[in-house]
Each structure stands twice: as structure tokens, then as C-alpha cells.
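Here the complex is missing one protein chain, while the rest keep their positions.
As written, the chains take the letters A, B and C, and residue 1 is the first residue of each chain.
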Amino acid sequence: MTDIDAADTQTDNAWLSADELALARSRMPIVYVDAVPVRVDGMGNVEEVGMLLRQGAGGSISRMVVTGRVLYGERVREALMRHCEKDLGPMALPRVPANPTPFTVAEYFPDPAVSGFHDPRHHAVSLAYVVPVDGECEPTQEALDLHWFTPEEAVSDDVVLEMTSGHDRLIRLALAHVGKLP
Amino acid sequence: MTDIDAADTQTDNAWLSADELALARSRMPIVYVDAVPVRVDGMGNVEEVGMLLRQGAGGSISRMVVTGRVLYGERVREALMRHCEKDLGPMALPRVPANPTPFTVAEYFPDPAVSGFHDPRHHAVSLAYVVPVDGECEPTQEALDLHWFTPEEAVSDDVVLEMTSGHDRLIRLALAHVGKLP
Amino acid sequence: MTDIDAADTQTDNAWLSADELALARSRMPIVYVDAVPVRVDGMGNVEEVGMLLRQGAGGSISRMVVTGRVLYGERVREALMRHCEKDLGPMALPRVPANPTPFTVAEYFPDPAVSGFHDPRHHAVSLAYVVPVDGECEPTQEALDLHWFTPEEAVSDDVVLEMTSGHDRLIRLALAHVGKLP
Partner (left out) sequence: MTDIDAADTQTDNAWLSADELALARSRMPIVYVDAVPVRVDGMGNVEEVGMLLRQGAGGSISRMVVTGRVLYGERVREALMRHCEKDLGPMALPRVPANPTPFTVAEYFPDPAVSGFHDPRHHAVSLAYVVPVDGECEPTQEALDLHWFTPEEAVSDDVVLEMTSGHDRLIRLALAHVGKLP
């Protein structure tokens, strides 16, 4: 069981049993949110992108953005906040954008060839947001590390090689959205 | 059983039984797409908004946009095309936007007070798009009628009174997105 | 001379003389920014919209958003910050979005019939942004008042009647963008 499954099971007991989740995962797309944490300057310019080092959906250690399910009855905004707090710690002070529109819709499929976004566990439709964080981040739960990269570093070969699931592409789309893709 | 359930059952036999769908609906958010069909002039200005007259999720007859589930393994784009063709007919020639980002994310809850978007059957997270259609539309399946409204008509009291589920608000958000909210 | 002209003249001596500005205004579109100040809750939900009471382009007193020119050599982001500080005071702490894309492009013409956005002085192409402000606002310069309205109040007949230039429509487009149009 990966860390994400563990987190889901722990959080969602009231909503969905592990069996039911497994069934649903094999039969219908799951609603996800992805959050790309960023540091901005006083003018709103993105200066750094945060990435977690953690065990991914496929089991290997990789650099990832904040990601997780939207629960039954939960607003997308609430899910974003919950996952940011879960992964970045309680003092991160994430600023969920006022605009509910994601910067992209990342469609994760068990087959990596379908969309370039890949999750061996299920078909997930993920709403992806850029989330400025002002406070102190400390990786929580199973995350091993949180590291900040400049836009140039974030798209460099070294960092891209540490990413899976298409998260390297998600970072490029996020940087393009904020006008900082090198 | 409403028309939408009928459509789901008919289309989804290979994916999800009615029981499984009922279970999933009670336990996790469902991925939906909403499409607001529009007529545009040669400059891309929206001139008319199309609305279906059909039996809504609550059973009453109301004016609605095109709406439906995203299936397991299906791209969001494919779902948009499928539902547009299902509701507008095979000659509608819908033009799904190149940009995969919805103009808004409509969150439908069984409790109408949560978000203003309401569906008694389930919690749905719906990606909403404005879809220009160039061809001939003819309502198919259980839709009783398709009618085109100018932006002014589409937000008028008379038309709003015929809408449920928050679709009147979705129309206003769509018109705002294309700069044509009166 | 209206307050806006005064502000321009004062700020722009190094850039453009009054005569040159008058000439340019009569011959080419001017680049503007509009900022709709908002108060957001911890989840990013817009709770209130700020409007200035001031003498508008046409001379009458009306409710307005923050607005002003982009100067030669100035980034759009810098212009947004400058005008927010000028109109909301130095302690407003405006948060210019990371995404440089405006929520709409408001095209102001001397002829009110062209686009619904109107400025008797010139043709302006204005990039419009929603700007959350966290700090204390105090109207500066010629603004007589700054008042905060809930989304419902902001689109009410009473408030709309106090607005000119199409700013009432700009408020509706801004509220739609953040999913809070009633």
C-alpha cells in the first residue's frame, strides 16, 4: 500500500471502505486535485516551485506536487486546502486562488500512453492549481523532503529525471500559466 | 428513472452496473461535463445560447444545458463530444475548445444550499465549457425541444424561471466568460 | 480636469507631456489596467468587493474600481500595484495574481454603444484583474470613500445605479470569474 492509499484510508473511513474504493477505482474516474506550491514576490511573480520527495503511486521515490482525492460532500477548495495542509504542514498558509478554474485538467490513466499523465491505480481527473504559500512548510506524513526550485531548476533535466506520472509536464504547464516557463 | 439515468444505463453497461453506480454516487463525487452550446458570428462573438427543454434530475421539465458523466477510460474531450452529439444530434458539429480548462467548475450537491448547484442524485464535480456549434441541431433522446436565446433573453426572468439545478447561474457564468453577460 | 488626468499628469511628467498624451489619446488605444479589490476568506472565497466613490472620467461622482494607465517601460504587474497603492493606500497589501492573464479585457470607447465600456476621453484596452487585499485600505487622492459590498449588494440595483462607464458590468464579470455571481 502506498502512502497515498494510506492517507486515503485514514481520512476516508466515514466515506468509502477500502473495498469500495478499489471497486470504484476500477470502474469510474476519480476526482482529484493537484496543487503546485509556489513562492511569489511582492508583485505576484513566481520565484520558486515546491516539490515533495515521496513514494509515488507506482512505489518508487520521486519528486511530486501535492495531490489527492476530493471526498464526497467536500468542496474542491476544501480538498485543496486539506491536501496542502496534509503535505506542507499546518504553518504553510496556502493561498487557494479566488478563481475556481484550474490552470489545466490533468487526466491520469493506468495506461501511460493515453494522455502523458499516468497513475497505475486508476483513472483520475485532476483539477490542477498553482497555490502560493507564504508560511513555513514542513513535509508531513510519508513525504521525505520538500525542496524549492527556481523555474529554471524545476524544468532542468536533473529534476525532470526525478519525476514520474507526468508531474514534470504538470510543472511546465504551471510555469507557463504564470508566465514563468523558461 | 430520469432521462439522464436512462442514458447512463444505456451507455455504460460495459462500465458500471446500476447498483454499482448507485453505490458510487452515494460515496464519492462523480466527474461530469457541462456544455453550454452557443452560436458565434464570424468574429467569435457569442450571439445565441442554446438550451434544452427536458426532464431534469429532479423530475420536472426545465431548460438545461448539455450535461453528463465522464466514463472510465474516457477523455474529458471525448465525453464533451459524446454528450453534445447525444443531446444536439449528429449534425450539430460542436467545436470543443482547444484549451482543456473549463470556464468554471460547477459543484453539484444533493443539498442545494452548499454551492447553489444542485443535483438530488449525487455529488458531481462538473467541468463546464462553452461549445460553439456550427451545424444543424436537433434534440435527441428525451429532450423535448432545443431553443436558442440571445444573451439578454437567456438571463431574463422568464427563462431563468424555467431553469433548475443552478443552470441559470451556469448560463450567466458562461456569458461572463465570453464577455457577453448583459 | 478629472482626478484621473491629475494623477496621470503628476505621475507621468517624465514620460509624456499633457499635449502628447492628448494627441496619443485621440489617435491610438491606450493600455490600461482595472483592478477589482476583494476580501477573501481563508479558503479563497470572495466575500466582499471594494468600490471607490470618486469623480469618474465623465465628471460625475460614481462607484468605480481601481483603474489607470500602464506607463512606458512599466510591467503590467507594476502598474497594477501602483494603481492599487495609489487608490487604496500604502497599507492595503494587494495580492496581484501569479497568473498574468486578466479575467477579461475591457475595451473602453468614447462611443458608449461600441462595447458597453465607456470613456469619453479615449479608446482604452484595459486588462482587468481581481486583486485580493489583506490589509487596511484607506482611499487616497481624490477618492471620497471606499466601501465594501457583498456579492449580492455589489450587483444590486442600488449600487449599479451609482456606477458608470460599464463598471457595473465589470463587477459582474469579476464575480462570475471567481464563481460568486449571484
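Note that a residue touches a chain if its C-beta (ideal position, glycine included) is under 8 Å from a C-beta of that chain, and two chains touch if they have at least 3 such contacts.
Since this is a predicted model, take the numbers as computed values, not measurements.
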Going by the touch rule given at the top, which residues of chain C touch the chain that is not shown? 15-16, 20, 23-24, 26-31, 69-76, 100-105, 107, 109, 114-115, 123, 125, 127
In terms of residues, what is the contact footprint of the unshown chain on chain B? 38, 40, 42-46, 75, 77-78, 81, 95-101, 103, 130, 132, 177-179
Residues of chain A (touch criterion as defined above) contacting the omitted chain: 104-105, 169, 172-173, 176-177, 179, 181-182
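In the analysis below, only the chains that are shown with their structure count from here on.
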Chain A-chain B separation of Cα centroids, rounded to whole Å: 28
Of all the residues in chain C, which ones touch at least 2 other chains? 177, 179
